[in-house]
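All protein chains but one are shown in place.
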Amino acid sequence: MTQSVLSLDDLAAGVPDGALLALPPDNSLPPSALVRALVRRGVRGLRLLGVPVSGMVTDLLIGAGCVASVQSSAVSLGEAGTAPRFTAALAAGSIEMIDATCPAIHTMLQAAEKGVPFMPLRGVLGSDLLAHRPDWRVIDNPFDHDDPILLLPALSPDVAAFHAVLADAHGNVWVGRRRELATLAHAAKRTLVTVERIVADSLLDDERMAPGTIAATYIEAIAVVEHGAWPIALLDEYEADSAHIAEYARLARSDAGFRAYLDSHVFARSAAAAE
Amino acid sequence: MTQSVLSLDDLAAGVPDGALLALPPDNSLPPSALVRALVRRGVRGLRLLGVPVSGMVTDLLIGAGCVASVQSSAVSLGEAGTAPRFTAALAAGSIEMIDATCPAIHTMLQAAEKGVPFMPLRGVLGSDLLAHRPDWRVIDNPFDHDDPILLLPALSPDVAAFHAVLADAHGNVWVGRRRELATLAHAAKRTLVTVERIVADSLLDDERMAPGTIAATYIEAIAVVEHGAWPIALLDEYEADSAHIAEYARLARSDAGFRAYLDSHVFARSAAAAE
Amino acid sequence: MIAPEKRGIITPEERLACVLARLILDPAAPPARHIAVGAASPIPAAACWLVRTLGHDVRLSLLHKRTGNPFTEGSRELFDLAGQGRIDLFFLGGGQIDGAGNINLIGTGEWPGRTTRFPGSFGSAFMYTVVPRTILFREEHSRRVLVPRVDHVSAAGSPQALVTGRCVFRFASRFTLASLHPGESATSVRDNTGFAYESPPEVPTTPEPSEQELQLLRGPVRVEMLETYPGFCRRVWGEN
Partner (left out) sequence: MIAPEKRGIITPEERLACVLARLILDPAAPPARHIAVGAASPIPAAACWLVRTLGHDVRLSLLHKRTGNPFTEGSRELFDLAGQGRIDLFFLGGGQIDGAGNINLIGTGEWPGRTTRFPGSFGSAFMYTVVPRTILFREEHSRRVLVPRVDHVSAAGSPQALVTGRCVFRFASRFTLASLHPGESATSVRDNTGFAYESPPEVPTTPEPSEQELQLLRGPVRVEMLETYPGFCRRVWGEN
């Protein structure tokens, strides 16, 4: 295989400071362990992209001071409530927020996937989002009259990262029905993936596994991290650790609480060694 | 389930004369048995769409006088050579040919899938296809200077038809990695599917089957037809009957030979009863 | 099944689910054959399941259903479905909602919500205009939420109705008070609503759930909801 199987830290080293880093939200295989490794490494100035919204790992990166800007359609901890470090950073003015709406982010990634400079999207025209997105453009539909329509520019993340269930020996990775990750990998310049495990047989040789597989073509490097999505759920592999997420939500309300969380669950030798 | 499980003939009755009927080519689950039932029914004036090219069932429909026009990027029997009835009908001027190029057809279907009036595509500009596609339009890329780009209109087939491996009791159908059929079903107004068999358990409950599944939302009706792709291959279920296809290619070179083929393999009581 | 001390007591959640179910089935509105429901919307989800268990042939797409999730094209499929015209009805909420039907999920104060930040617009800017019917739903009914003019418009549209913890508003270019939930009055609604709305001289009381509706909610609807909304089920219908 041309993909490298790396240690988690070496995979994290592949995310340069200042990168436009695309991350899926908490229902779509976020790379939680990789993000903790990024925090340990002390990455700085990340420009995060929520695909199409953002969850706990985004809040963690913001709290740890790794983030310059967030482009997303929402930042939230889901059932656990608002994203406290995100909210605090916005109030402090320490990060830039670039608001979007879910289908617009999908569309911008699809334009990059197709290699076209833009793609249209219906709706959105009555929203104040438009006034804050100088990169979005309204044109008259050339196929009709009096029909303004939004054009969105292609968006190609520098790095996409997610936690897949498994990879095969050829570097193909399996994400089940979370096919937005395939679009993301197609659109991104580089894709880094953590997986629970590596299997020997080619995923592409199995008609039942192939449809949920992202071909190795799109994958730059892989690290094996068991429970790499924890505390987030991973398809039918394991459920969310709701108690832990609630604890995070509680601690992260204050700077001190967030520091304590980092010390216990990100920086502590035992936490790092587990990954 | 809201989908009906019909007999093959009742499914065929769902394709009205003159419909814009989208059909996949010979590597992508063509509904061969359904097409034979359409020929027996005597459907007329079909406007066929190749997704994105056309194979044996298109040639068969043309030869049987069912077709008014073909929009496709190529019509061919693959290894068995040129499509003889297509070629004869074009020489006779009895069908209209609307030439396209593969990614343009994918793009037009994706525009319909997204509910946008058009979608751009790179390339194509030097091709004579453009002069013969008044529905295609070149504009200046609004995001750049001196950058002409092709816009393709959304294309929503009246009916899409294909032969899937299986359906579940809820009407979800499984097509493996032939995901262009998902895009097609999303884009089409109505989708009719034949399947080898129906399984009891929901395909959507199985993370390994779900990614190759088209949800019942998009499926109007299903008929169970064993070997419904024959003589074409069906994924890992069965291989192509190359000898039969070669025989078709040979017989279909002449009007008389094609009639003989129809009599033996489409109209004969034994042939019809087998479906 | 239902904790004894709750038996017979109709919870606000049950009442709201029934209100939403009746709006879904409103014979004056275009039929809702396919409804999509977001993750943080257990009451709208309960309303949809109630409609289903009442015997209506409606397709439900629960966005965050973990097993049996109907989306196999990834998270863009909901929006593509809506773009295709295949979603008839969607529910939206808002940190702020104004009298023109605008919703604000961005925040208050200077853009992008320097005073109070809300989570963000999600798909609202698209869904509100593309889906034929939208029901606005927000339990909190206060001048903080229902404002004369939202600070920022996440999405603009024409809702079928706005359902709150106090009342039902119908919408036709502006809101009209349609019914008051038990315990509310024209005055209590007026006092807690920041935007102007029509108020007929006689405002009916929101009908209570029927015995059949309650039985369905507490039986088959609860069973369907358990996997996706365990916390909600526990809170409304008790343990086990």
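First chain written, first letter: the chains are A, B and C, and each begins at residue 1.
FYI, contacts are C-beta pairs under 8 Å (C-beta built on N, C-alpha and C of every residue); 3 or more make two chains touch, one makes a residue touch a chain.
Nothing here was measured: the structure is a model prediction, and the numbers come from that model.
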Worksheet item: In the intact complex, which of the presented chains make contact with the chain not displayed?
Response: A, B
Practice prompt. Give the residue, chosen from A:Asp10, A:Asp147 or A:Asp205, that touches the chain omitted from the document.
Written response: A:Asp205
Worksheet entry | Option touching the unshown chain, where B:Val5, B:Ala68 or B:Leu129 are the choices | B:Leu129
Discussion item. One chain is left out of this view; which of B:Pro30, B:Gly63, B:Pro103 or B:Pro117 touches it in the full complex?
Written reply: B:Pro103
Worksheet item: Among the options B:Leu6, B:Ala19, B:Leu34 or B:Val53, which residue touches the chain absent from this view?
Response: B:Val53
Fill in: Interface with the undisplayed chain - residues on subunit B
27-28, 51-53, 72-76, 78-79, 82-83, 86-87, 90-91, 93, 97, 99-104, 106, 110, 121-129, 132, 177-183, 233, 236
Worksheet, complete the sentence: Interface residues of subunit A toward the undisplayed chain are 2, 112-116, 182, 186-187, 202, 204-205, 210-215, 217-218
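Just so it is clear, only the chains that are shown with their structure count from here on.
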Worksheet item: Think of each chain as a node with edges to the chains it touches; is that a line, ring, star, complete or other?
Response: complete
Worksheet item: So which chain ends up closest to the centre of the protein, judged by Cα positions averaged per chain?
Response: A
Item to complete: Identify the chain pair with more contacting C-beta pairs: A-C or B-C.
Response: A-C
Item to complete: Please work out the Cα centroid separation of subunit A and subunit B, and write it as a whole number of Å.
Response: 36
Worksheet item: Centre to centre, by mean C-alpha position, how many angstrom separate subunit A and subunit C?
Response: 29
Worksheet item: What whole-Å value do you get for the distance between subunit B and subunit C if each is reduced to the mean of its CA atoms?
Response: 41
Worksheet item: Residues of subunit C that touch two or more other chains: which are they?
Response: 67, 69, 71-73, 83, 130
Response to the item:
Multi-chain touching residues of subunit A, meaning two or more other chains, are 121-122, 177, 179, 236
